[in-house]
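Of the protein chains in this complex, all but one are displayed in their positions.
Each chain carries a letter (A and B) given by its place in the written order, and its residues are counted from 1.
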Amino acid sequence: MADNVKPRVKAPRKASAGETVTIKTLISHPMESGQRKDADGNTIPRSIINRFTCEFNGETVVDVTMEPAISTNPYFEFEAVIPDAGDMVFTWYDDDGSVYEETKSIALG
Amino acid sequence: MTMTRRSVMVMGAGALVAFGLPMRASAAAEDAIAEFTGGADMGSEGLTLTAPEIAENGNTVPIEVDAPGAEAILVLAMGNPTPGVAEFKFGPLAGSHSASTRIRLAGTQDVVAIAKMKDGSFVKASSNVKVTIGGCGG
Partner (left out) sequence: MKKTALITALLGAGAITAGMAWAEPVEDTLIINEETELTTWTDAPAAVEGALPEVISGWHFRGTETRAMQADDFDNPGMIFVEQAMDAWDTVEGEAGKSCASCHGDAGDSMKGVRAVYPKWNEDAGEVRTLEMQVNACRTENMEAEPLKYTGTEMTSMLALISSVSRGMPVNVATDGPVAETWEAGKELYYTRTGQLELSCANCHEDNYGRMIRADHLSQGQINGFPVYRLKNTKLNGVHARFKGCVRDTRAETYKPGSPEFVALELYVASRGNGLSVEGPSVRN
């Protein structure tokens, strides 16, 4: 697991049924591209987050396949429909097998 | 600062050198498109790709894709060593078929987005992004 990986998510605490809300996510990760060389001229091996998903009550909002061209500290902004109260689960999948997860509860109101 | 004719010319010339020649699309990019579309024809209406005309730094270039009714949107950086950037698949709870992210561009080049629509058709949008090279290593 890369050092100091920390997910951040911005989602509303409340929404009305059927409302479309804006979600922002950011996770601290070097996204080592596999294209860089170290001081000795050796290629630094690729180590990235290769997939990001957002689900609400088990249903998919977005599922993103990520390539090395996604910048360090990957950022996504997208919209979700909130049909009901529930949990929004965000998951990032690392090349090294690590999985980082964050959950935000959204109430109706 | 006063802008003399000379300083404008000098800056213009410097900028041309800095931007250099646009990078060429690679065979890998063509392959990625073929794989995504199955070789289908691509329309040009219904997909908006927003990217800066000039990026201050190729390491962090904000882009947005928006294709109402799309199932998935593929984003490619045609001049990168590996052209893949991301593929957004939209689920039943997507509030719109749009997304923003920040990407790396190895140099001035075309960023291409291709949307797969629900009816199986494909739409392509392209945007040229000039990537500047800073004067100071810092």
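To be clear about the criterion, a contact is a pair of C-beta atoms (placed from the backbone, for glycine too) under 8 Å apart; a residue touches a chain by one contact, two chains touch by 3 or more.
Computed from a predicted structure; not experimentally measured.
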Which of A:52, A:75 or A:100 touches the chain that is not shown? A:75
In the complete complex, the non-displayed chain touches which residues of chain B? 1, 3, 7-8, 11-19, 52-57, 59-62, 130, 132-138
Even though one chain is hidden, which residues of chain A still touch it in the full complex? 4, 6, 8, 10, 24, 26, 28, 71-73, 75
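Here is the rule we use: only the chains that are shown with their structure count from here on.
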Per the touch rule, the chain B residues reaching chain A in their complex are 59-61, 64, 77, 80-96, 98-105
Taking the touch rule as given, give the residues of chain A at its contact with chain B in the complex, in rising order. 20-22, 33, 35, 55-56, 59-72, 74-83
